[in-house]
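A protein chain is absent from this complex, but the other protein chains hold their places.
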Amino acid sequence: MKRARAEILSTRRVGAYRSITLVAPEIAERSRPGQFLAIAMPEGRAFILRRHFSIHQASRHGGWAGTLEFVVDPSVGAGTGWLAGAGAHEFLDVIGPLGKAFSYPKRLTNCLLLAEGRGAASLFFLAQELVARHKRVDMILGGRTLESVFKPVDAKRLSQTVVVMTADGSLGERGGILDALPDAVARADAEVVYAVAPAPTLRSIAAFCREHRLPAQVAIEERMGCGFGLCNTCVVPVATKDRSAYENLRACVDGPVFDPSRILWDRWLGELPIVPPTAEPVPAIPHGGGEP
Amino acid sequence: MKRARAEILSTRRVGAYRSITLVAPEIAERSRPGQFLAIAMPEGRAFILRRHFSIHQASRHGGWAGTLEFVVDPSVGAGTGWLAGAGAHEFLDVIGPLGKAFSYPKRLTNCLLLAEGRGAASLFFLAQELVARHKRVDMILGGRTLESVFKPVDAKRLSQTVVVMTADGSLGERGGILDALPDAVARADAEVVYAVAPAPTLRSIAAFCREHRLPAQVAIEERMGCGFGLCNTCVVPVATKDRSAYENLRACVDGPVFDPSRILWDRWLGELPIVPPTAEPVPAIPHGGGEP
Amino acid sequence: MTAARSLVVDLGGIVLPTPVMIAAGCGGTGRELVGLVDLRRVGAIVSRTITVTERVGADMPRIAESPAGIVWETGLQNPGLDPFVSGELLRLARGGARIVVSIGGGSLEEYVHMTSVLQGRPEVAAIEIHLSGRDDELDRDVLGAHPDRLNEIVGAVARMSLVPVFAKLPGGCDDVVGLARTAVRAGATGVTLLASPPALGLDATRERLRIGTVSGWLSGPALKPITLRAVFDVAQALPDVPVIASGGVRTGEDAVECLLAGAWAVQVGTATLTDPAAAVTVAQGIVRRLNAAGLTSPAGLRGRLRPPEPTGAESHPVSTP
Partner (left out) sequence: MTAARSLVVDLGGIVLPTPVMIAAGCGGTGRELVGLVDLRRVGAIVSRTITVTERVGADMPRIAESPAGIVWETGLQNPGLDPFVSGELLRLARGGARIVVSIGGGSLEEYVHMTSVLQGRPEVAAIEIHLSGRDDELDRDVLGAHPDRLNEIVGAVARMSLVPVFAKLPGGCDDVVGLARTAVRAGATGVTLLASPPALGLDATRERLRIGTVSGWLSGPALKPITLRAVFDVAQALPDVPVIASGGVRTGEDAVECLLAGAWAVQVGTATLTDPAAAVTVAQGIVRRLNAAGLTSPAGLRGRLRPPEPTGAESHPVSTP
């Protein structure tokens, strides 16, 4: 983890989002898919905390070496709005890479990647790394409208198949990414599932994977005070290894990537009384890291 | 008193200061010398209160009709710094004109105007109005260096004589405006004194005028919460009419122009124990307004 | 979607055209706001705090900015009760706004005397009891911080008063719910939560204090989370008691937050110093919100508060089908 004063190389619109490319060699070099950045907001405004963004691309080689790209949904609030308005040659105070990355399967081959909206940003980075490891990648991309589906065209370069789902049917099929999951698993003969989506969707994906005994990893988001483990505000309830109890693990250092079968979804999402996690363990992708 | 969303027509550097011209016909029309503006600071920054600025010019007629000019010392803090950086076509939320104006002498003729630094801004406006009333105007302008003497050249158009004093001797004579006061009074045969300067200087001017039984008016500054009389934070201790007691009067609505012989300088400036104001009244310029 | 029929609120006997009042000490003396705001569209103006005899007030300077706040001290400068009643009170009322008179003192006798003088004055819609000052009789720093004394003072005022009485509880007290309960049991119609807490302003560069009397009080947006907590806790404990939120209300949204937390009305203090029409613009914000929510009265916002949405669910543009 490094802290850098990073220059914005360029920014561009990607559908409903703004994509920002930074020059930050020390961070780029260490970045892996699923990890994120903590970006300081400008001084003298009504901001207190940093804002957090998943890493979309980290270029170690070639013409873009030393650059990092992340994607901002400018509609959320003042911080994302400010970032989306930042221009080339401005400097950002960035800490990263933060958090545990997705791990890559050692033996299994067929990977199904699902994302809703901007969540796809980190899955593109993951897809690249999986392809580089000779895995088969299939993708399901969702969004409310065609504008909020992230880079559906680019996806085709990395992915054997790409299913696009929109809530209003303006692109691909009408529906959510969940609707496309069973078919996609069958078609792609998926052995491993990776997902980034709103927590309720992830919960359903977790249930599906558990039922079908599919190992999975999900990247979650929880409100963060720091992003690097100091404050204990970003926790998610995760079953202990033996599943006899749970711990509130910090999403920023113990996550944001988790084995969904170990998250106590109902406890986390606070809608139902606390229920114990499933007693029967589901095969897990080796946690954290994988082959470098 | 009006509130307006006023466009900045132009801004320019005047020595160490920034002069800002606004389009604000309703306020300009009502403005008189000695009055001031309350200007809202931008939202979403670390500002809570408005900032206050004396009116330097208010044009009712001619090509500049409906404009208002004020002068900012950008070196004071964040608010003046921000204002000094504002550019043409930006809009400011302005309330004005605020406070009591200087009053013009009815019978007396020879007016001596003294100012230090940016304080001269409102005295130029006053000089204009006095000249229009066929009064004789003489001026003493001071500053730390030549940069901080406000418009010494322009002064000559309005004033019979202009004495310039600088602390470092870089323009005019070396010294403060007080040093030039006795001579100037004698030379100009001054009958009335107007002054805008730091409070300690005003106190000395008040003592001089009292000693020489010269009627005077001074414009003072006190930290303001609102600027229009709501909050009672901007007070100055002023002797009651019969000088038997004092009241804390609001500089924003009961001032900023006061008869200096009625201000309890020591009480205000907090350096000495409270002393009663002079028992012997000094002739006063009719307070507030004067001929319109 | 029904349109908001009216913003009228009834605070236990005082009916206000809107739930947005101008806080004590931030509304001038009856002359200043005329022309800057339509006073008939202001819920009520709370007078500056009046004491039996004149107070010349605190030393200068009296105000400084702090992060999202101001530190101030006026020393309760006021002309004293009788001059107030014959001058400022009439002027305030003439503007067309409902008048709440804030009374302050250091002894039981002073509070009793002020209440007796204000009774029967048709201009007085309600009394707000200032309780943050020194207790001269019992030699305590904050009169209203002690339940025994609160009970005594509020009880005496409430028994005498013909108009509703609100106890403005001191800021910076640990047991707000307990104090509110005491005030209400003693007869207060409702409570104003909270007075400004004690504060200090300091200029590191010049190594100087910023306030002439050394210390002062904190006001402004910085206080909002503390106000919301006090309002929420008291409203949960005493759901039938009119609670007026004071401290950090600047926008319509801030006011909606207070109403959601359980307030029946809000006061705008610091915000009025910057935007003299704040009480009206805040009320307009409430109207917009009521219209959007299809509610017909501000009271409809009370009790609508739900637990937080899980972070992961709101951070993405798409919700689960």
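Remarks
Think of it as A, B and C in the order they're written, each chain with its own count starting at 1.
Please note the rule applied: a contact is a pair of C-beta atoms (placed from the backbone, for glycine too) under 8 Å apart; a residue touches a chain by one contact, two chains touch by 3 or more.
All figures in this text were calculated on a predicted structure; none of them were measured in a lab.
Taking every chain of the complex into account, the absent chain touches A, B, C. From the set A:50, A:100, A:136 or A:151, the residue in touch with the chain omitted from the display is A:50, counting the whole complex. Within the full complex, the residue among A:55, A:71, A:164 or A:236 touching the omitted chain is A:236. Listed residues B:69, B:129 or B:222: the one in touch with the omitted chain is B:222.
What chain C contributes to its contact with the hidden chain is residues 60-61, 66-69, 71, 141-142, 145, 170, 172-175, 197-212, 214-215, 218, 220-226, 228-229, 232-233, 248, 253-254, 256-257, 260-261, 289, 304-311, 314.
On the side of chain A, the interface with the absent chain consists of residues 1, 3, 40, 46-50, 95, 222-226, 228-237, 246-248, 253, 268, 270, using the contact rule stated above.
Although one chain is not displayed, its contacts with chain B can still be listed: residues 16, 46, 73, 75-76, 116-119, 142-144, 148, 167, 175-176, 178-179, 197-202, 204, 220-223, 268-270.
We take it that only the chains that are shown with their structure count from here on.
Distance from the centre of chain C peaks at A, each centre being the average of the chain's Cα atoms. Inter-chain spacing, taken between the CA centroids of chain B and chain C, is 36 Å. Chain centres here are Cα means. That of chain A falls 61 Å from that of chain B. Chain A and chain C have Cα centroids lying 46 Å from one another. In chain A, the residues touching two or more other chains are 46. With touch defined as above, residues shared between interfaces to two or more other chains in chain C number as follows: 68.
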